[in-house]
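I have a structure here, written as structure tokens, and I will follow up with some questions on it.
Only a single protein chain was left out; the remaining protein chains are all shown in position.
As written, the chains take the letters A and B, and residue 1 is the first residue of each chain.
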């Protein structure tokens, strides 16, 4: 005697479940094969379902009104006799032929796909020295991409330790380096995350870019007066500060529009001159410095710029900046004056062409018309990539920024 | 007083009893398939119930040693009468390797067996009509005494292939019998929404051939009509269109719910005219079907169908790798 669990049949080509409308038998009932057991309702048909064995009903697994998926048990039956146990249909077992790896482990080593060939050429990689991870030792596109990204990390290590070594080997094994040992009481801070990225970028920028510097002095007395007159009103209306920085960004964007050579990137065998003026700015929280981007600054009012700086600074403080917020910059303006600095040499935000440092505004005696006058003065410091730019164009750019800033008023530079 | 109508048709008492046995076998096989479907054992049933009389009556009128047939999906009665067994039908229902119709490749109701000269059928309806005409054409070219018999439903008589096939056969005077089993419904669409003519057989006029309508519940009337058509065919007088009128007693298929488009009373009314019942009564009235003959018959059919079911359920499916076989001749 065996107890069989009987499942909900599939009543229709696309039917997935059925509802037991009525049980036509009770637990303990003796039933004959093909005797109706239950009424079942589905999306397509309503029907009686018959027993498939002669025997005794031992349990229901679903109540009347319950909806049961096709293939789920609905009742159990103790089957009469021995030989009535359902014969299993012998599912033809197709022997899974073992797919033997017949390809020699290095047979594909020198079959280069077009993508691998292109990447190798662009990055001067000697493919005969690369170990492929593909079948048969084939070098995959991913193998090359990984190598390229490892290569870009390399100069950092080499500079810190063995600046003279020109290890261009593609072997991924890193040589052990003799770093400074820490002394008792020293705190070791692991170089990870943002710090590591900053380190990498700075090393790359300072080693690759031939930097040159330039500084001008700007009289921003008009700007200070204008801003002081508007700031309280602005704060009340908008809820955030009318910063000087917004005016500097505005002036830089206007000047970049006139001198697009500075709004460029180095791209190896070419210089890309950008159409959009997207200014990277440095904002920080307690631990970290971020460089988010204000887009299309030339199209924005002073208020628009101030608002965006405010939003990005908040995001930075709360750690909510996205990769999107931080990509696409074409020129960097750094507000070093915040800390009281009056002169600094910025490191260019690779691969941009230049960075402008806005120093602290200080009141200083200045001779105007052979007379001393107390004026609000600010230094603007420019670092430039001498591969892309030279002194003449940068000098013109800086003069233009100066001219804009010195002539700021409600007429030339409306806030809204 | 029931009159003996079969004697004049050249049928013996034994013949009509065998005819009835075949009708009843078709009915009982069909009923079993529904039970197996509702028990979740087979995925699909498409039924012959209500059409057994015309199917078996027609098949008996053919020369079952040499004529060709192209049955449609309800023709359980036709295929049994031509020599397919209950076991073979069950093997088809369970889609097992030994199914002679397709080896488990096609759904139930897609008949075909070369040993029985029964053309393989598909699901798009009425494509079999031109095939049957092609058999007739071959018979004519080869000068063989062969009749080609094809069936379809009344809804399918709207298809282009019905018209193209019948017209071809008529123009070339081919030995073809086209029998439309008019069961009143094409799934849910009633006859009056399928055709505007009074009778399907009226369409014969357009082909210049005889069109006959007979009671599909009366196997002897159908036998007589098909016999005459076969005689015409063998005498090179061309094709005949026969309409057999009956009623589909079940839903279209195991996937259909007919209560949506017709009421119970209509079905109950039709059941009174069920050919299986009325022909049994005819045989009882003539004392051919006695109580003992009847109970022996039911018992032997049950055993036959039980054995067929058990055998088919236990039989093997085709090997999965066999899916790649017989795309082309090997």
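We adopt the following convention: contacts are C-beta pairs under 8 Å (C-beta built on N, C-alpha and C of every residue); 3 or more make two chains touch, one makes a residue touch a chain.
The rule is simple: contacts and distances are computed from a predicted model.
Asker: What is the protein name, per UniProt, of the chain that does not appear here: "Phosphoenolpyruvate-protein phosphotransferase", "Alpha-ketoacid dehydrogenase subunit beta", "DsbE family thiol:disulfide interchange protein" or "ABC transporter substrate-binding protein"?
Answerer: "Alpha-ketoacid dehydrogenase subunit beta"
Asker: Check the options B:120, B:188, B:228 or B:278 and report the residue that touches the missing chain.
Answerer: Touches the omitted chain: B:120.
Asker: Out of B:24, B:76 or B:135, which is the one that touches the chain we can't see?
Answerer: B:135
Asker: From the listed residues B:103, B:153, B:216 or B:239, report the one that touches the chain absent from this view.
Answerer: B:103
Asker: By the contact criterion defined above, which parts of subunit B meet the unshown chain? Give residue numbers in ascending order.
Answerer: 68, 70, 99-103, 105-106, 110, 112-114, 119-120, 122-124, 127, 129-142, 148, 160-161, 164-165, 167-168, 171-172, 325-329
We adopt the following convention: only the chains that are shown with their structure count from here on.
Asker: Just curious, how far off is subunit B from subunit A if you go by their C-alpha centres, in Å?
Answerer: Distance between chain centres, rounded to whole Å: 69 Å.
Asker: Across the complex, what residues on subunit A touch subunit B?
Answerer: Touch residues, subunit A against subunit B: 7-13, 15, 34, 44-52, 87, 89-92, 94.
Asker: In the complex, go through subunit B and note every residue touching subunit A.
Answerer: Contacts found on subunit B: 35, 37-41, 43-44, 251, 254-257, 259, 313-321.
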